[in-house]
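For this depiction, one protein chain was excluded, whereas all remaining protein chains were kept in their positions.
Letters A, B and C name the chains as they come in the text, with residue numbers starting at 1 for each one.
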Amino acid sequence: MKKTIFIVAALVLGGLVWGGLDAIHPFGDPGQVAMDDYFLEHAIKDRSSENAVTSIVFDFRGFDTIGEAAVLFTAVCSVTALFREGGKKK
Amino acid sequence: MNWQEHLPALILAIPLLGAFATPLFSLGGKTLRNVWMVSISFLTLVLAFFIWKYVGANGVMVYVMGAEKATLALPSGMTYPVRIILEIDGMSAFMALAGSIVSFAGAVYSVQFMDRFTGMNRFTSLYFLLTAGMLGLMITGDLFNFFVFLEIASVASFGLIAFWRDKPEAIEASFKYMLISQLSAMMVLIAIGTLYGRYNVLNMAGVASMLHLGFAEKFVLAFLVVALATKCGTFPMHMWMPDAYAEAPAGVTCLLVAVSQASLYGLMRVCFSLYGATIGSTFIPWVIVIFGTASMFFGVSMAVVQHEVKRLMGYHSISQVGYMLLGLGVGLLALGNPQAMADYGFTAIKGGVYHIFNYTMYKALLFLTAGALYYATGTRDLDKLGGLARKMPYTTFMFAIAAAAISGLPPFNGFVSKLLIYESVFAVHPFFTVAALVTSILTLASFVKVFQTAFLGPEKACFATVKEVPTSMIMGMAILTLAIVLLTLFPTWVLSNLVEPAAKALVDQGGYIGAIMGGGL
Amino acid sequence: MKPLSVVVRTGCDIFAWFLIIFGAYVIIHGDVTPGGGFQGGAVVATFLALLLVAYGWNRLSLWLNESIYNGMLIFGLLCFIILGFMGMPTSFFYNFVAIPAAEVAKTGHGIIPPSGTIALMDIAVGIEVTGGLSLLLIYMFKGIHLFDNYEIGGESGHDR
Partner (left out) sequence: MIGNAPFLIVGVLFLMGLIAVLTEKNLVKIAIGVSIIESATNMFLIALGYRSGGAIPVRFLAGGEKLMVLPTPQALTLTAIVIAMATTALMLSLIMLLYRHYGTLNIDEIRRLRG
């Protein structure tokens, strides 16, 4: 009984994921590229940065990067808090 | 060009700066760190208040990160926004105000509550990061930025829930929350990627203006609703919630309440602003309504049998989230139909939105009083507590106010929002009103039980030396009590000035899009 | 953990330093070549990983000063967010020192690269990631033996 429910749920979820991902756009041919073309053009023209990805990471979407740095800082804080030296000595 | 234009960036940058600079300030000793913690939280609260004033006066606030002009959403020659845009409408400002009040109260409370533990400079950093993540979720207008702040808030919660690492239960609750939260975060990311692949835009308003319902969009909607409903703790996916709330330190639990409300806000933003009228069938609204009713009822029925104060309150939060989902789901049901919207839909949304504010205040206060109970007595088992009313008069008073508010006793603010939900939900089906009333009565019963066993009754010999908790803890609780009393005393003013702009902004999809795209739909 | 054999140790000794050079190259040239702060920082942090694997915690803890890494983490983060704040009169994260490509071709540029805050933030993030990943490694390695010296239930006063 439990196994049947599990298989049915997996099939439904699989069908949903399969259909949804199949309907995005044909692989290798994104239809609308206006935003990315803007980035590719202006990365070199305004910022004279050869690497378009770095110019997106640190300029056009720079606020995401500070979030990302904050996530890394959060993980460091959490791990150092978990393994802090506290409590009684044995 | 005035400084008020920069408020949306400042409210996120100040807590982040506070978190990054905490290790520097903790070199200067305990006092300096505590002053830093309280002052940064207070600054955040002041900024949130200014934002709320500004949005109330001038309408939707738009802030473009890194552009030549901070309020110009579209660069020349582009029809769609390319940069990260923070967009604050009435609803976001409302949520940010609620969240930063709770954050300030929790910071003040934690100063003396966490005094006897090591690792406090890490705790302070994590607390600010959690605040920043919560505020970022509430005010961002960019899909991928939403995901980033979701992750900041989640990772900070994992660290804070497991902060008392010598309790096995805390580690276990944190691990459980981490699994569920990572699964839902990855579902959110896949959904965002799909939307990006379809439209090549990451801005919420930009996507909303182009959206037409195909199979990929249905898949995205299903993933987003399931993931965000999991994060805010609705019934079938609720199992992380009581554990995490019970095991986290009390000052953190009260902020975790606000963080789960931020996820609920994300769910509403997706349903109302991103999809809005294009949501198509009534399937998703009915799913939300049924989830809401189920979590309302099952949450409270699991709560009445609990014997630990914080676990009991954790189960109650599931049932309270159900109220908001019910109200907002009914509003979503009436969204495409102006007649139904005027009849009951808008009232339901008002009730749901008002309940978010009320719930954040009184649930945070309840968790703080539970922490105070433990701090004074050393136990949180209801069977062992008793007769504390004379020893701890302030805590007793504030617990009574919060308990009366959560059970919806008439003069209190919980009653107003619940009444709005009852009367509007009745128009859809009377069953929902009956379920909501029964839930309310059970809530009252369980809090009467807590009040009677913990505070009333004969004084126990083992608690003869119990004293009232220290000043900063009382201050922290008093801030939230003051908020509840103010909401109670001026219900009409609150409804017309605080709640109605938020509810209107939530329904007004055209305004949300038009603030960025310039011309409405 | 005992140190590994002398062959492995010598190999790690040599290559660890080259990894620092390579990582610094990736960080500094983030705005012109593939790579950037995160990737370069991860490469630099491999220095510590190699030495940890080769020597073990007991030998390494004699000369390791973790407050240096802590300082790098905080310094990088503060540089990053302050560079963000410095664009504030225009907007947060505004690239206030960038020079457009046409002008660079005419006049050239000074010490600061023409991409402006992109390169500076790249270096700041590189420093931050180096410190952060090294701290993660150190603490997770220390955590293996942490509770041999401390009682795990040492602190009192939890709310349970």
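By definition in this document, a contact is a pair of C-beta atoms (placed from the backbone, for glycine too) under 8 Å apart; a residue touches a chain by one contact, two chains touch by 3 or more.
Computed from a predicted model, the values in this text were never measured in an experiment.
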item: Shown chains that the omitted chain touches within the full complex; value: A, B, C
item: Candidate in contact with the missing chain, chosen from C:G11, C:G56 or C:G143; value: C:G143
item: Listed residues B:V148, B:A205, B:L420 or B:A436, member touching the removed chain; value: B:V148
item: Positions on subunit A contacted by the hidden chain, ascending; value: 10, 13-14, 17-18, 21-22, 24, 26-30, 33, 35-36, 39-40, 43-44, 50-53, 56-57, 61, 64-65, 67-68, 71-72, 74-75, 78-79, 82-83
item: Absent chain, residues of subunit C that touch it; value: 32-34, 36, 38, 136, 139-140, 143-144, 147, 152
item: Touch list for subunit B against the chain that is not drawn; value: 144, 148, 151, 154-155, 158-159, 162, 165, 168-169, 171-176, 178-179, 182-183, 186, 189-190, 193, 196-197, 202, 238-240, 242-243
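We adopt the following convention: only the chains that are shown with their structure count from here on.
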item: Chain-level touch network, classified as line, ring, star, complete or other; value: complete
item: Pair of chains joined by more contacts [C-beta pairs], A-B or B-C; value: A-B
item: Cα-centroid distance, subunit A relative to subunit B, in whole angstrom; value: 24
item: Junction residues of subunit B - those touching two or more other chains; value: 16, 20, 65-66, 117-118, 165-166
item: Sites on subunit A at which at least two other chains make contact; value: 59, 62-63, 66, 68, 73, 75, 80, 82, 85-87
item: Subunit A contact footprint on subunit C (complex, rising order); value: 30-34, 36-38, 73, 76-77, 80-81, 84, 92-93, 95, 98-102, 104, 114-118, 121-122, 125, 128-129, 132-133, 135-136, 139-140, 142-143, 146, 148-155
item: Subunit B residues within the subunit A interface of the complex; value: 16, 19-20, 65-66, 75, 78-80, 82-84, 117-119, 122-123, 125-126, 129, 132, 136, 144-145, 148-149, 151-152, 155-156, 158-159, 162-163, 165-166, 194, 197-202, 214-216, 218-220, 222
item: In the complex, subunit A residues that touch subunit B; value: 16-17, 19-21, 23-25, 30-36, 38-39, 59-64, 66-68, 70-71, 73-75, 77-78, 80-82, 84-87
